[in-house]
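One protein chain is absent from this view; the other protein chains keep their places.
By letter and in written order, the chains are A, B and C; residue numbering begins at 1 in each of them.
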Amino acid sequence: MAMTGVLRPGHAVVRVLDLEESVRFYTEVMGLKETGRDASGRVYFKTHAEHDHSSFVIRKASTAGMDCFGFKVLDAATLDRLEGRLREHGVATERRPAGDMLDTGERVRFQIPTGHIIELYADKTRIGNGLGFVNPEVWFPDFKGINPVRMDHSLLYGTDLDGSRRLFEEVFGFSLTERALLEDGQTDLAVFLTCSTKAHDIAFVRHAEPDKLHHVSFLLQSWEQVLRAADILSMNRVSIDIGPTRHGITHGATIYFFDPSGNRLETFAGGYDYYPDMHPITWTWDEVGAAIFYHDRKLNERFLTVVT
Amino acid sequence: MAMTGVLRPGHAVVRVLDLEESVRFYTEVMGLKETGRDASGRVYFKTHAEHDHSSFVIRKASTAGMDCFGFKVLDAATLDRLEGRLREHGVATERRPAGDMLDTGERVRFQIPTGHIIELYADKTRIGNGLGFVNPEVWFPDFKGINPVRMDHSLLYGTDLDGSRRLFEEVFGFSLTERALLEDGQTDLAVFLTCSTKAHDIAFVRHAEPDKLHHVSFLLQSWEQVLRAADILSMNRVSIDIGPTRHGITHGATIYFFDPSGNRLETFAGGYDYYPDMHPITWTWDEVGAAIFYHDRKLNERFLTVVT
Amino acid sequence: MAMTGVLRPGHAVVRVLDLEESVRFYTEVMGLKETGRDASGRVYFKTHAEHDHSSFVIRKASTAGMDCFGFKVLDAATLDRLEGRLREHGVATERRPAGDMLDTGERVRFQIPTGHIIELYADKTRIGNGLGFVNPEVWFPDFKGINPVRMDHSLLYGTDLDGSRRLFEEVFGFSLTERALLEDGQTDLAVFLTCSTKAHDIAFVRHAEPDKLHHVSFLLQSWEQVLRAADILSMNRVSIDIGPTRHGITHGATIYFFDPSGNRLETFAGGYDYYPDMHPITWTWDEVGAAIFYHDRKLNERFLTVVT
Partner (left out) sequence: MAMTGVLRPGHAVVRVLDLEESVRFYTEVMGLKETGRDASGRVYFKTHAEHDHSSFVIRKASTAGMDCFGFKVLDAATLDRLEGRLREHGVATERRPAGDMLDTGERVRFQIPTGHIIELYADKTRIGNGLGFVNPEVWFPDFKGINPVRMDHSLLYGTDLDGSRRLFEEVFGFSLTERALLEDGQTDLAVFLTCSTKAHDIAFVRHAEPDKLHHVSFLLQSWEQVLRAADILSMNRVSIDIGPTRHGITHGATIYFFDPSGNRLETFAGGYDYYPDMHPITWTWDEVGAAIFYHDRKLNERFLTVVT
């Protein structure tokens, strides 16, 4: 049946060191559209193709990293239901009022075992993609920079990986699509979870510290767009972590790079579709290189250590 | 939450005029893998990337066309539940036993208002995609022909379009993603419905006759694969209906062509992802050309008339 | 050795019915850069990637079509030498002074047997591609519309096909890469000629009338850029003749469309490289459809009849 429950990643709220420099980066290089600024100084962005008011929010802070990652749910009744299930699962939840984030309805906010703050919401103002709903053209021609399709997912690093995985599976009905194991052959190093047919809507890597961001990811339409993104990053002297390359996990063709504050971002294309009748894929420690970087078949030093 | 209910199109059973010629076409040109033949002479195929035993079945008959279109559902409990809902909706259902189709579990079979026979099932033998579930490579290198990713959807022509639409919406929880209107500005000429984030899992066009097939569609990985498919079709002197081109509806980049029996097939790539918070898109009669063939912005004569 | 003699197509001078409408089309839709207007009202354009001042020139007239097609030659000495060879071949030549066309040196102007006016020149002001010659970025990010790489070639229709072919072969040392034959199996319907490793720098089709333009062609970087061009044409309601599709001759992946005056243009990508040790390719009458439109394997009615 059509999607219910948790629909998709809805917003990432990210800390930046210099607000205007970051606004320039996110509009000129990433090609996001600024859609508002609130009283507390947060700046809101959406991609051209997204309909909702915002999917990426930045605020100035003294340290980089991610404040929270939000998911959109089907409707207010779902929000209530999922809040109830969180509580049954022993998770303390907090409600934020509508308007607390610009053009966003009530949010249910909670901390997950890896230490991250996650939010759920049902409503955001529908700004539209500029194309309308009657006889629309196929893409919006007036854009800048990389111009991704949508904010797609995040990869979060934290301590109690198993706890976060169980929460997403048991409370929200996410499915495990892939996992990578540690050297002991049993403990998860990384888990990839979906609430849709995407190969992942969120993913976690076990890490000594809680509440760390590996990357926020944006979807591109094709491998050629990944090359275009890499060229644009180079022209703008953006620090590239790795890529263009392909992930063994999810098959996505990707490039990892850093925003001016050192937050890692990803722009990727492709990846297979996941259905619940698929058997999860497992990567053993000896092949974790290929799992993450399929061509090099080895991790770079930054993958396990550079987070914000 | 992860997918529930009806998951995806599962199999198309298509009538062909010459069995061995069609087997050659579907294996050599389409690059499907033959996975079995049953006692009644049906030949079963899957794509390399699919895990289930079969998604495309042909049988020799005196007329071309489609016998039935099947959807996979989450599990046996879902099958029972949906059979119950069909009956509540006034639809007579019939159960076919496991094994009646090779390597397929019990099927619930029913006729929809447009005259088509639709089936639901929960189980097919999992043959796999040849890559395994531990440290898998990203694609299977030993293939022929067009080698699509999966059987993706069908476009069916029939009489009571509104009845079929309502059935999929009300019984199965499909969402309407797009519609094209007739000249009166109110009556649907075409409706596109999804049970996932695909822009459509099934679609219908209003037609004077019931139970007609416009096309069975297979997914490709990229626009370059669409060119490759067109080249392969040309090399094999396959009759091309139209393309490469793009659809305004769904944005898919496509090529329509005919199998040796005159059944229309599609191989396409791309298309946007649909979520239930998206407003359906409407195409008015004056723009139905662009809806179907976005570049030419007009229908070709065959679109509304050539069906099997 | 490096290229000598005639280097490449240098400029097409085309007649348009409405100047400002055409300027808008060539800048907004085609993405050419206007580089000047001369006293006689001609408007000059270049692509972003081209270095020379102009490669495409339009002037208002009462009929569409092409005034002349110019080739750049290596240097002034080559210009003199080739003018001499033309005269030996019995061709009357005329010199136009430097500046007669904006930012263009002296031109040798002559009529070829198919009735077309061809020009040769050695100098155009080097405006550059905006990237410089020291540590350049790889492409110029500030563009509009289709944004082709260069004006690439033209396909000209005329009467004495053999005469024009012989002139290019004998006077300028062009090589025949491909030909298509008429029904008699001997007479050329079409010939494709190169002065480089391009599959063609100019081509001719036999036609009842002299001095007709089939199309002026612009190169794109990839098949994905051909799709992008088709989308942009659709958004701008430009009349598409055919495509996206592929040519059997040259292998180029293409789309043919019409400017507001009815002049046919092409944007294409790919095609093989030709070397003089390659045997020319011949297409027989029964396969001329595949020669021109490889996927449909048949000509559309417009190919042989719609010219300006």
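Everything below uses one rule, namely that a contact is a pair of C-beta atoms (placed from the backbone, for glycine too) under 8 Å apart; a residue touches a chain by one contact, two chains touch by 3 or more.
Being a predicted model, the structure only gives us computed values, none of them experimental.
Colleague: Out of B:77, B:134 or B:235, which residue would touch the omitted chain in the full complex?
Modeller: Considering all chains, including the one not shown, the answer is B:235.
Colleague: Quick one: which of C:8, C:33 or C:109 touches the chain that's been left out?
Modeller: C:8
Colleague: Could I get the residues of chain C that touch the absent chain, sorted low to high?
Modeller: 1-8, 49, 51-52, 72, 74, 126, 133-136, 138, 149, 172-175, 194-198, 221-223, 246, 248, 251, 270, 272, 275-284, 287, 290-291, 294
Colleague: Where does chain A touch the missing chain, residue by residue?
Modeller: Residues in contact with the chain left out: 223-224, 227, 230-231, 233-234, 237, 240, 243-246, 253, 255, 290, 294-297.
Colleague: Across the whole complex, list the residues on chain B that are touched by the chain not included here.
Modeller: The missing chain touches chain B at positions 137-139, 141, 222, 224, 231-232, 234-235.
We adopt the following convention: only the chains that are shown with their structure count from here on.
Colleague: So how do the chains connect up here, line, ring, star, complete, or something else (other)?
Modeller: Contact pattern: complete, every chain touching every other.
Colleague: Any idea which chain sits dead centre by C-alpha averages?
Modeller: Located nearest the centre of all protein C-alpha atoms is chain B.
Colleague: Looking at contacts between chains, which pair has the highest count of C-beta pairs?
Modeller: Greatest count of contact pairs is found between chains A-B.
Colleague: Report the inter-chain centroid distance for chain B and chain C in whole angstrom, where each centroid is the mean of the CA atoms.
Modeller: Here the centre of chain C sits 43 Å away from the centre of chain B.
Colleague: Starting from the mean Cα coordinates of chain A and chain B, work out the distance between those two points in Å.
Modeller: 31
Colleague: Distance from the CA centroid of chain A to that of chain C, rounded to the nearest Å?
Modeller: For chain A versus chain C, the centre distance works out to 47 Å.
Colleague: At least two partner chains per residue is the criterion; list those residues in chain A.
Modeller: 138, 222
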